[in-house]
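With one protein chain removed, the remaining protein chains of the complex are shown where they sit.
Letters A and B mark the chains in the order given here, with residues in each chain numbered from 1 onward.
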Amino acid sequence: MAETTTIVLVVFLIGAGCIIAFMTAVALSSLGKPLPQAEVSRMGYAARKWWARILGVAVIIAFAVSVPWFPYSGAKVLGSEQHFKVVAQQFSFTLPPSVPSKTPIVFDVTATDVNHGFGIYDPAGKLVAQVQAMPDYVNHLRVDFTTPGKYVVRCLEYCGVAHAQMQSSFEVQ
Amino acid sequence: MTTTLDPRELSAARRVMWTYLITGFAIFALMILIGFSMRMEQAGWIAYAPQTFYSLMTLHGIGMITAVAVASMGELWYLMRLETVLDERLAYWAWGFIVAGAIAVVISVLAGQFGAAWTFLYPLPFVGTWWPSWATGFYLIGVALVTIGWMMWCTQMLGCVLSRYGGFRGALGWDYVFHRRAFEQSGRTPPPPQAYAALVAAVDGVLTGTIGMIIGVALIVHWISPSVVIDPLWAKNLTYFFGHAFANLTIYMAVAGVYVGMPRYADREYHTSVALAVAWWGTLVFVAIAYFHHLYMDFVQIRALQYIGEAASYLSSIPTALVTVYGSLMLVYRSRMRWSLGSLFMFGGLVGWIVGGFGAVLDATIPINSDLHNTLWVPAHFHTYLLEGVVLFVLGWTFMMLEERSGSISSAAVRWLVGLGFFGGGGLFLLGFYIAGAEGVPRRYAVQPAPGPELSGLASVGVIILLIALVIVLVEAIRLAAIARRRTA
Partner (left out) sequence: MTRRGIAWTLGIIAVLASVIPAFAGVDEPIAIHHLDHSGLVLLGAAAAFFVRDPSAKGSPASGARWLVLTVLAPIAMMFVMWPSLYDYLDAHASLHALEHLVLAALGYVAVAAGERYVRGVGATMGVLMFVMAVLSAAGYGVMKP
């Protein structure tokens, strides 16, 4: 999990670089010898057919690949999982002091006053899981911890004056 | 594009446009300074009480969105005025409502210290706050007034496209797409590209406005009689529908200027095609339903809506990538493009739109969103397509007007400076957000965990460079406007 965002950042930067390079090249082409518009259109429409296919396939693949990783189904009752109640309020969390590792954990997350976010950061400081903490509702967040240590919890939904200080932690044993 | 307006009508239409544009730019200028101060605060260069930071953040958010909305509205109104007769009084009424609403919001934030963020989530503005209750009321009423002005403008646009192109069927280009031969044989032509922007802004805008009114009135009613309860999940859905669609529509509105401007700069033709019509049909739908991605981390949300959210978010990128931006690239490729500040802004805006859109699509992928939701990755991508997208579209349109009326353009040195400032400085500013987001630094934090402050400092340097470019832009605009005035006098 920890590395995902690094990969995302790298993918984004490479993608952005390619987009910028390509569009700059197109812009620079206007400094050279001009081509009649009919000619450009013919080439452009032919190329667009492929571009459309690539985009379409990319979208379908990305969607299909992402579905098994959705965080929702994991919260279903497994039978063997351990439930822990998490309550958020301005500006603190009520948490279990420790949870076991290598056991399916389900956090039953709610809030008493306003919306908060329950964001779990691993001992290395990476955001590993999150869910909204809402009044009147309980969200079930499934996490399987593999590394023991101190996990920091931060509020990830703006909730008022001490939002940035709304922090707590628990031990994974 | 041919106009049949006589000089008096034309100048009346221009007056509407400039009223909107200048209002937008004035708000933008103030809000950019607030944004800069927030970034410096996060860097630790200056110190704000958290109350001040969050109040300013609220003002910056609502102010910026209103600024780009107003500017885009003026641009699109003018373009549609060239297509058909529109009542100017209504445009001024809509403008008046928006300005009145903006004033109420400013009072709420500056005098009352309202600081619940621009898209706050019920019950936040009523529970555990530091601002007085009247400030909440002023804010709610202010946003309601802005929404009424927006609704008036959208309804006028709806009337415009329906009456000009023959109802929904004509405005959508239905027969053009499905009965092309008969359509063309009868000598008809489909609506021009900018009319599609107007149609989508009108329909989705009226929809957004009504959704905004449901939650807006519910909140005002709760403010007056607190015994009226509101379901928090329901409120969240409506709030994000409104916020998402309103912010997105600004881009789709402003891009109309690119449809009209880019062919002029490239000295090429650009007309409605079947692909363009169908692309805008897609946009019409996706703008309205992509907002579900704001609720990915609400596991109690109806499951199917999460799937729809991801699909719609992905699909909303296709019309842009396949038609609008691709079409513009075909206009520019090996053309006799005249590069001026106006065309540079338009083209740069397309780059920013696509790059930011890519960042957004990554974030709209649910498993990735688990790690990026409400981190600085979110301001990272939306600042990319707002600051380096819609703002550039509007600036591009403004400079095209100025260049045409003054008959002159800015020097190459100025173009380079502005380009470097906007993309170098702006790029640095955005990079700070992206990296911090990937590091898991939360958004909307007055005081950030590491490495937030260092990156905020880096970003602030970027903002300074960007601000220099913006000053040059302002000077150029004034210079060109003065030449234009002398020419007409």
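The criterion applied here is as follows: a residue touches a chain if its C-beta (ideal position, glycine included) is under 8 Å from a C-beta of that chain, and two chains touch if they have at least 3 such contacts.
Everything quoted here is computed from the prediction, not taken from an experiment.
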Who touches the missing chain here, A:Phe12, A:Tyr137 or A:Tyr151?
A:Tyr137
Contact partner of the left-out chain, one of B:Asp87, B:Glu184, B:Asp267 or B:Glu404:
B:Asp87
Looking at B:Leu5, B:Val127 or B:Ile214, which makes contact with the chain not pictured?
B:Ile214
Selected residue (touches chain absent from view) among B:Ser163, B:Thr189 or B:Ser411
B:Ser163
Footprint left on chain B by the chain that the document does not show:
84-87, 89-90, 93, 144, 148, 151-152, 155-156, 158-160, 162-163, 167-168, 203, 206-207, 210-211, 213-214, 217-218, 221, 225, 227-231, 233-235, 238
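Simple rule for what comes next: only the chains that are shown with their structure count from here on.
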State the interface residues of chain B toward chain A in the complex, per the touch definition above.
50-51, 54, 115-117, 120-121, 123-124, 127-130, 231-233, 236, 266, 268-269, 297-300, 303, 306-307, 310-311, 314-315, 318, 321-322, 326, 329-330, 332-337, 339, 347, 350-351, 354-355, 358-359, 362, 365-368, 370-375, 434-435, 437-440, 442, 444-450
List the residues on chain A that touch chain B in their complex, please.
1, 4-6, 8-9, 11-13, 15-16, 19-20, 23, 26-27, 29-30, 32-35, 37, 40-41, 44, 48, 51-52, 55-56, 59, 62-63, 66-67, 69-72, 75, 90, 113-115, 117, 119, 121, 125-132, 134-141, 154-165
